[in-house]
Each structure stands twice: as C-alpha cells, then as structure tokens.
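The complex appears here without one of its protein chains, the remainder shown in place.
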Amino acid sequence: MSEPLLELSDLHVKFPTPSGAIHAVRGLDLTVHAGEVVGIVGESGSGKSVSMLSVLGLHGPAAEVSGSVTFRGRELIGAPASELRHLRGGRIGMIFQDPMTSLNPALTVGRQLSEAVIVHQKGSKRAAGERAIDLLDMVSMPNPTARLRSYPHELSGGMRQRVMIAMAMANDPDLLIADEPTTALDVTTQAQILDVLGRIRSERNLAIAIITHDLGVVAGIADTVNVMYAGRIVERGAVEDVFYRHEHPYTSGLLACLPRLDSRSELLPIGGAPPALDALPLGCAFQDRCRHVTSACTEADVQLAPVGATESACVNAPIAVGVR
Amino acid sequence: MARYVLKRLAIAPLLLIGIVTIAFLISRLIPADPLVSIVGERNMGNPTVVAAAEQQWGLDKSLPAQYATYMGNLAQGDFGTSFRTKSSVWDDLTERLPATAELTLAALLFGVVAGIGLGVVAAVKRDRAPDHVARLFALTGSSIPVFWLGLILLFVFYARLGWLPGPGRLPPRTDPPAHMTGLYTIDSLAAGNFSLFWECSKRLIMPAFVLGWGLTGIVSRLIRASMLDELYADYVRTARAKGLTERSVMIRHVLRNALMPTITIVGLSFGALLTGAVLTETIFSWNGIGSYAVEATRTLDYPAINGVCILGGAIFILTSLATDVLYAVADPKIRLS
Partner (left out) sequence: MTAALEVVTVSLAPTRHPFARALRRPQFAIGMAVLAFWILVIVTVSWWAPYGPLEETGARLQSPNGSHWLGTDTLGRDVLTRTLYGARYSLPTAAAVIGLTVLIGSLLGALAGFRGGWIDTVIMRSSDVVLAFPPILLAMAVAAALGPGLRNTVLALIVVWWPIYARLLRGQVISIRHREHIEAAVSVGVPKRRILRRHILPLATTPVLINATMDFGQVVLLTASLSFLGLGAVPPTPEWGVLIDEGSRNFYQWWIALAPGVAILSVVLAFNFLGDSLRDLFDPRGR
C-alpha cells in the first residue's frame, strides 16, 4: 500500500493531576492513507479524542505526549509551534463535536470563514470573502451569500456544523479530523452531514479520521475501523470485517448494544464501567467486564495482533463470540 | 431593542423627579441658618437686611410653597442662585463641567487601557508571578484613599523631585486657550498651541492616575475573570485548529468576547469615578464640579448643593442608560432580538 499520510506510533498521552497521572492514551498505533476514511470508536473516556488532538497539538500545556506522530513523514511531536500552525487549518483540518460552542458567538460566519482562509493564503479580504461563499457552496449551504452575515446563534445545528466543515476545508487539506461531528445533532441532520462529508471525500480524495461512539456512523462512511478501550486500540480492521467477523469481546459487546430494527431482542449493555485511568489493572483493561476472562488475561499487557479477518488485542481470540 | 431603550428612557424622568425631591428635602434639613451665609454675620442684627434677604431668597414661605416654587423654577431650568458665588447655579455648573469632564475622561482612558492590559496579562499568566503582581496592583487601587494618594504623589513628584507640576489646571499667570470644548488639552491642540497643550497635559497626569487607578482595579479583575471564562471555551480551540497564532487567538477571539461585560462595568463605575473626582479635584485644585460641591457643602450653600445633586444624579442616570444601550449594541444576541 502507498505511504501513509498520517502515522501514529506508540502514542502515549498523560495528564498530571494532584492524585497521580492519568494515562489517557497508552501506546496507540494508527495509520491513515490518502483518501482513506478511518473510523475510531469507543465510549467516553476511551481516549479517542485525546489521541487525535495530539496530531495538531491541541491539548493544553499540561499534557505529556510521547511517541511519534508523523504527517507525510514529518514528525509532529515536539515540532516547533510555527510548523504546527502551518498544518492547522492548512494541510490538516479539524472539526469538533458541538458546533454551537465551537464557533465564536460574537463574529459572523463570514468573518470566521474568511479568517480561516486569510491565515493560510495571501490575498485580499474580498478574495477571502468570495472563497467563503465557494466553501459554503461546497457544503451545500442554502443561500450562502446571506449566510455570510449571520451569527452562529441564528443558524440551526446542522448549518453550524456545515460551517465548521467549510472552515476546516478552507485551504483544501489532505486530511480532515472529525471529532464526534454528528453527536450533537439529531438523526436526520446526522445523515445530511455524513452525506456532505462523503461527497467532499470523493470529490477531493480527502482522507478523514472520524471519531465517534456511534457505530452506525462508522458503518456508513468508514473504510477501516479502530475500536478503542481504555486508551488502547483493541480491535482493528476493514469495516465489514469488524462488524461481522470481529474477535474482541468488547467489540461484540458494543455491537450488541446497538438497537436494531430487524430483530426484537433485548438491548444488552456491557456490565460495569470503564476502569479509572490512573488505576489500571495489570493485563487486559477489559478483564473486569469480560465474559470470557481467563487467568491469561491478567498476567501481562495484551498487544494488537492479527487474528482471523481483523487485528485484535485479546489473548483468547479467536473465540466464538457470535455473529449477529 | 428599540422597545428596551424606550422603556429605560421612560423611567428616567421619574427618577429625576425623585432625585430632585430628595435633594430639596435634604437641603431643608440644614439646621444652620442659611441667612448667615447670605447676609453675613454682621448684618444678622439688622432686621431690614434680614427681611429683604428672606424675601429675595424665598425663605419666608412655608415648606410646600417653597417646594412648588422650587419645582416650578427647575422646570424652567432655573437652579437658583448660589449663596456663595452669588451667580446662577446653572452658570456655575456649566462653567465648571468641562474641567470635571476632562479629568474624568482622562481617568477613564487610563483606567480602561491599563485595566485591560493588566487583565490580559493576569489571565494569560494565570497563577504565576505576573498574575499576582497585576492583581495586587489592581486591589491596591481599589483600597487606597484617593485624597491621600494625591497628597503623596504631589509631595514626591512635585515637592521633592520636581518632575511634575503642582496642583491646578494651568501654569501660573497663564490664560486658558480659546474656548471650544472647555477641555484645555483639546482646546489648546485645536488652537495649535502645543506648549500650552503640553503644560495642561502634564497637569492632568497625576490627577488622572489617582482617579483612574481604582478603575484599573475593577476593569482588570473583570477582564481577567472574563478571559478565564473564555480561555477554555470550545471556539478558542477551533481558532487554534485554524492555525492562528496564540496572540491572534487571545486578542481576536478571547478578548473580544471578554470585553462585553466590561462595557457594563465601566458604565456602572461612573458613580465611583464621580466620588473620586470630588476628592481628586479638591487635592489638585481642579476647578470642576467636585470642588464646587465641596465648597457648597462647607458653606451650606443649598441651592448649589441642590444643583450638584441633581446634576450628579442626572449624569448617573444618563450614563446607566448609555451603558445599557451600548451593551445591547455590542452583544449580537441582544441586538437582533
């Protein structure tokens, strides 16, 4: 396969607190190729957002990041601020979960869009304004010229998220990182936004790293899926393989939680709660909630390894975890 | 928004009437006999002079009658005649208003600019040394007696070091510039008289600092708090994700949102500024409304006391209103409702 666009190797992210360090990301490996859509799924606190924030260095000053993050071969961890700024909004765009709070309430949409353009491209304000209209067109915003003068609070959730996408695409990036882009939206709007993302992706051969806890989102748009738990990837593979031929008990638990229209069985939540990230047990982090747990699970760290159709971090895989 | 403004405008006259009535009542509480200051001690024994004065100043009528005359006069803009200066209170006030305006504006400028600067520093360097220094500076400004500070500064910078001129708006034996606004700094600039402009500005430095330091305290605390509120907001992260420099993020996004509540506070601090102005003008021999008020209360000149109270109240009400309107304009969520 071609050179990866983005590569995370052995990424660790720690947050120091008065009661000990919180190890939010514990040795993550991830690659994204040009034009590929990579999904990252997991529950709250699994470290999915934190890991992708490391790419652009958007944690606060307190975070301790180690390992390697390379973009087109250039190492980003420890890179000078000017280089990161060059990438942010330039070659790599990022959109966030809540478009209402992610947009500046005091500035018009046009101002915020133009700003994204002006930071990276030379040119007049007017040129930036015209580009802003083009961008709004790209995300299928109705009546783009009028929208330039609107304030964020005047737009619906879906429209705001389109603005966010337009801002992130302002300089034609190679990679778009989408952190829970549809979580704050209702189902119909979700579908629209995913449509927009899908369209942009194919029009521009855009690579997307999409973070979500919603497996349905991933099913629609991703090529590969990474399932995260307690700061690590526990299963990885092509989207079909992860859905139908997964090996890790956590993945099967997640899929079992999904309500389905075609069957009338009960919802099966995964019992228990994720472990505290400053007090992890030895061995597999899922051991306390796993139905298939054995003594081998508690002895040592479990690494991701190819098992069947997917890569899985389970010592007991392959288990007949059941396919639905 | 128009409805909001109109509602506020409608209440204003009622408040004014309230102020005016209270001022009247207070001035009638004065136990000392105002006649003494009118006719002088010597003439108190002379019944003709006393009677003539009583009649002239309307002091022989009953209280309700006096109130009626008073309100009637006020409606025509007649604030009465000062017992002390013997000229119309209205004339006295309008003559001295520019001096207070000049001082207050200079203090406002200093207070707001320094306050914003200190507040930004304190927010960005939160909990580190610059933050603590800035907060201590701000706190001291709100705690220091204005009249004492003026004295100390005068002593150090005028009496001992000679770096700054002494009290007063103008150098000795100098005429004010041709009257345009009444603010000597602006008028002398307009007249092209740069040396006079410089002299008047130098004389403005200490009083403006003394008066403005308290405001610096209020503004910097507010800016710091507002900025901290905004610093961790999501849109700040978005701004960084766009590739903006930290400075652009701070100024174009964080500060902009943090400034809005500041407008309100600045408007509301007018009362505090006026308070300080009274004391500052006294120390620095600044011929404004503040020192006029002090003279009036010292000599129990109740038309003047009345006049000052009413004017002060009116200014207060107007600045509150202006502040509210300004805030409504600045916040797009209110403006468009």
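Here the chain labels run A and B in written order, and each chain numbers its own residues starting at 1.
Basically, contacts are C-beta pairs under 8 Å (C-beta built on N, C-alpha and C of every residue); 3 or more make two chains touch, one makes a residue touch a chain.
Please read these numbers as outputs of a predicted model, since none were measured by experiment.
Undergrad: Which candidate, B:V50, B:L105, B:M260 or B:I317, sits in contact with the chain we can't see?
TA: B:I317
Undergrad: Of B:I26, B:L109, B:A178 or B:A191, which sits in contact with the chain we cannot see?
TA: Answer from the full complex: B:I26 touches the omitted chain.
Undergrad: Tell me which of A:V50, A:L113 or A:C290 is the one touching the absent chain.
TA: That would be A:V50, which touches the missing chain.
Undergrad: In the complete assembly, which of B:L139, B:I251 or B:A322 touches the absent chain?
TA: The one listed residue touching the chain not shown is B:L139.
Undergrad: Going by the touch rule given at the top, which residues of chain B touch the chain that is not shown?
TA: So the residues of chain B touching the missing chain come out as 15, 18-19, 22-23, 26-27, 29-32, 126, 139-140, 142-149, 151-152, 154-155, 159, 224-225, 228, 232, 234, 237, 270-271, 274-275, 278-279, 282-283, 293-294, 297-298, 300, 305, 308-309, 312-313, 315-317.
By definition in this document, only the chains that are shown with their structure count from here on.
Undergrad: What whole-Å value do you get for the distance between chain A and chain B if each is reduced to the mean of its CA atoms?
TA: Roughly 55 Å separates the two chain centres.
Undergrad: Given the complex with chain A, which residues does chain B contribute to the contact?
TA: Spelled out, the residues of chain B in touch with chain A are 233-235, 237-246, 252-253, 256-257, 260, 331-333, 336.
Undergrad: Along chain A, where are the residues that touch chain B in the complex?
TA: 56, 58, 81, 85-90, 93-94, 96, 98, 101-107, 115-116, 119-120, 151, 153-154, 164, 167-168, 170
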